[in-house]
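Note that one protein chain of the assembly has been removed; the remaining protein chains are unaltered in position.
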Amino acid sequence: MPRGYAGKFLEIDLSKEQIKDITFNESVLQAYLGGRGLATKILWDRLGDSWAKVDPLGPNNMFLALTGPMTAIYPGARICCSGKSPLSNGTVGSTASTEFAAELKMAGYDGVIVTGKANRPVYILVTDEGGEIRSASHLWGKLGEDTIRILNKEVTEELTKRKPNIGLWREPGMIYIGPAGENKVRNAAVMTKICHAAGYGGYGAVMGSKNLKAIVAKGRSKLPEVDAPEAVKLLWKEVHRHLIAENGFRRMGTGYAGYSVGADTSSEPIRNWQEEWHDERRFGGPSFETRYWVKKLWSDFNCTTSCMKLSCIKTGRWKGDITDMPDYELQAYCGTNLGIFDAGDNIHISTVIDNLGHSGINGPNTMGFAAELYQRGILTKKDLGFELKWGDAAAFEKLAWLIAKREGIGDILAEGTFRAATKISKMKGVDVAPYAVHVKGIEIGAHGTRSDADYTHDISYAANVQGGDHTSVAVDGYSELSSAVFTDSAVICNFCFFWVPRALVFDFAKAVTGFPITMESWKKENGPRIVTLQRAFLLLGGPDIAWTPIEDDDNPPRFYEPLPSGPHKGKTTSRDQVKQKRQVYFETLGWDERGVPKKETLEKLGLNDLEPAMKELRK
Amino acid sequence: MWPEASRIRIFMPFPGLEVPHLCAQCDDYPCIKSCPVEALSKDQATSAVLVNREKCISCGKCVTACPGQIPFLHPKDNKATICDLCGGDPECVKVCTEASYNALALVQEKPTVDRKLFAKPPIEVAKDLAVNLFGEKGEKVI
Partner (left out) sequence: MKINIRVFGDLVSTLGRRQTVELDEGATILSLTNRLAEKARLKRQGHLGNHKVNGDELAVLVNGRNIRLLNGLETILHEGDEVVFLPPAAGG
């Protein structure tokens, strides 16, 4: 019996309203662990045969919310959402920090797997008694804050009714969608705890396409048994010791970076990436901290890194806004990328985005794209219904709502930057693809490659099986396979992982599961197995598009324009570097010169059933 | 690791409003008075409430007697569960201090401080906290 696992997964068919408990072979769990890895395996087994035909927004797609064996036991509990991505037609292991992950395991479940489509808005409730489908008609259309408030009350009241004498019921954990997900905005996020999001991949839209408003969990059991309890006790203390010692990061989180990433590394998106450097010193950390941060060490289940900060605007135009920090990504995307350099305006856009259930990165990427088209006179006031000037927070708020509700031009922009660009090009008779900043449909995180001074370079996104996902970039096809691919599958937080000696993390993993988990095996076997499957999904694609090897394994046109300003002015991504590093990357993973997994690689990784499909692609 | 069996439980009626919920050792010990089988008693050394698990009949009267509904029935055997101050050196305070949150402290309040101010249902505490953290907006989030 593998340890660290609660021991079963909940499978719900929303079309047939069938609910059952399922399990997986120990060998599968050992190879894929959970989260991203296990989701990839399940998706291949169930949808692999017809992958190209599966409509990500149709009833045949699956929505998975999985934990891993280390979740809630190792610091930094997270949930990993997956399914066929409406953006890339591949898969992403999209994670979010949330008590939901711990509650799910305490209720006795390692994950929830949803198929089909409900015929009216529903939410799923998971308790020690099992899973059930409940009406969400009263929740459909509600913003994030209201959804939490209503479900907290409703579920605790219901559980109190069912078991009245045991004392107070604590609030459940939950993941939910906002209006953006409900209306199938292609890059909508799965939200949790007002400001946390499983943002990459568009899985909010997948939930919306199933009429699934939320999944709520409340359990009262122990967290799962571990393989070596005494060892885990010691390692747990040791890991926490490392996290608590990270004074700098604890104090600042990533919410001090809104100025420095632009100023120091020239890799911050400014006005749809037209520049990557700015000198707006007022956008520095203290401008947020002094006026807006109300809780300076804020975290989630079993996390002592506490990099989050709770922000609130108490006066003025945006009075009442509540969000986190914002973290660097949203400082950039809900700020500098929209030409916004005022802390209050930035917090406001972040709050609007969170409440609507947009992804804080992907949503504003599309908004920035629209604003550049407005700047260039390609989209007009007539198209939008209003002026969309850089820095105008009220205008961007309007646009965020338009997109979330798919009204007017919002209906086109709701398709995500890539598909919107295709539609607008046709509509206007102008090629606007040069202004679309995405890789394989997934909008790029707020770290550019042109200055080469940040951690993102030539192939970070171009060769990444998760496209523009900055949390899991391609490095050399080897060293990175024991970082994000591992943490997304063990399902733990990267910020409880990076500054902990790797040996300690992997000892912890072994002590919890009893599996022979090592960095080496993840670099050489487990990791490559997962990304090879993900690569296959990308190449199979469909139904609307399948990516062209090499051509689409590339950066967007904008990333080849020389930087127009700052200390790295004139620099740009090197096409030669991309070409060369991409070749090495493919080679290292055992893929051919077009990045199609080779036969011998599939054999080595035990993925022989991929061979017929890959053989077709090699022609 | 069993959060639901812990004698200190953290409620979160709204994100950001974390409320540690645990016994405040009321001066008049309404819980002890309410127990029909005298399973509850006062620890003379620490003033904490002690539960005799063998005697407890899981009736739940101590829960309703408590102004904050702080006791709860253990998820496994339904026995009343109340903070016993770990005999005088609470574990929760140690780790909270170690992690520099300093949200918990072992204190000896004067007799004039009403312990019942610390024994409130989490929602009541959260309503105050909400206004503290969020201003006017705080009145709308719960």
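Per-chain residue numbering starts at 1, and chain names A and B are given in the order in which the chains are listed.
As a convention for this text, contacts are C-beta pairs under 8 Å (C-beta built on N, C-alpha and C of every residue); 3 or more make two chains touch, one makes a residue touch a chain.
Everything numeric in this text was worked out from a predicted model, so none of it was measured.
Chemist: Considering the full assembly, with which of the depicted chains is the omitted chain in contact?
Modeler: Within the full complex, the chain left out of view touches A.
Chemist: Among A:I22, A:A245 or A:A503, which residue is in contact with the omitted chain in the full complex?
Modeler: Of the listed residues, the one touching the omitted chain is A:A503.
Chemist: With the full complex in mind, choose from A:W169, A:W236, A:Y328 or A:Y435 the residue touching the hidden chain.
Modeler: That would be A:Y328, which touches the missing chain.
Chemist: Who touches the missing chain here, A:S479, A:T548 or A:N608?
Modeler: A:S479
Chemist: Considering the complete complex, identify which of A:T471, A:N526 or A:N555 is in touch with the unshown chain.
Modeler: Touching the chain that is not displayed is residue A:T471.
Chemist: Across the whole complex, list the residues on chain A that are touched by the chain not included here.
Modeler: Counting only chain A, the missing chain is touched by 254, 307, 327-329, 445-447, 452-456, 470-471, 473, 475-480, 482-484, 494-495, 498, 502-503, 519, 523, 580-581, 583-585, 588.
Here is the rule we use: only the chains that are shown with their structure count from here on.
Chemist: Using mean C-alpha positions as chain centres, tell me how far chain A is from chain B in Å, no decimals.
Modeler: 37
Chemist: Under the touch definition given earlier, write down the residues of chain B that touch chain A in their complex.
Modeler: 1-5, 9-16, 21, 58-60, 63, 69-73, 75, 78, 98-101, 121-122, 133-137, 140-142
Chemist: Across the complex, what residues on chain A touch chain B?
Modeler: 72-73, 99, 102, 106, 145, 148-149, 152, 165-168, 170-171, 193-195, 219-223, 240, 244, 250, 294-295, 297-298, 304, 306, 310, 312, 314-315, 319-322
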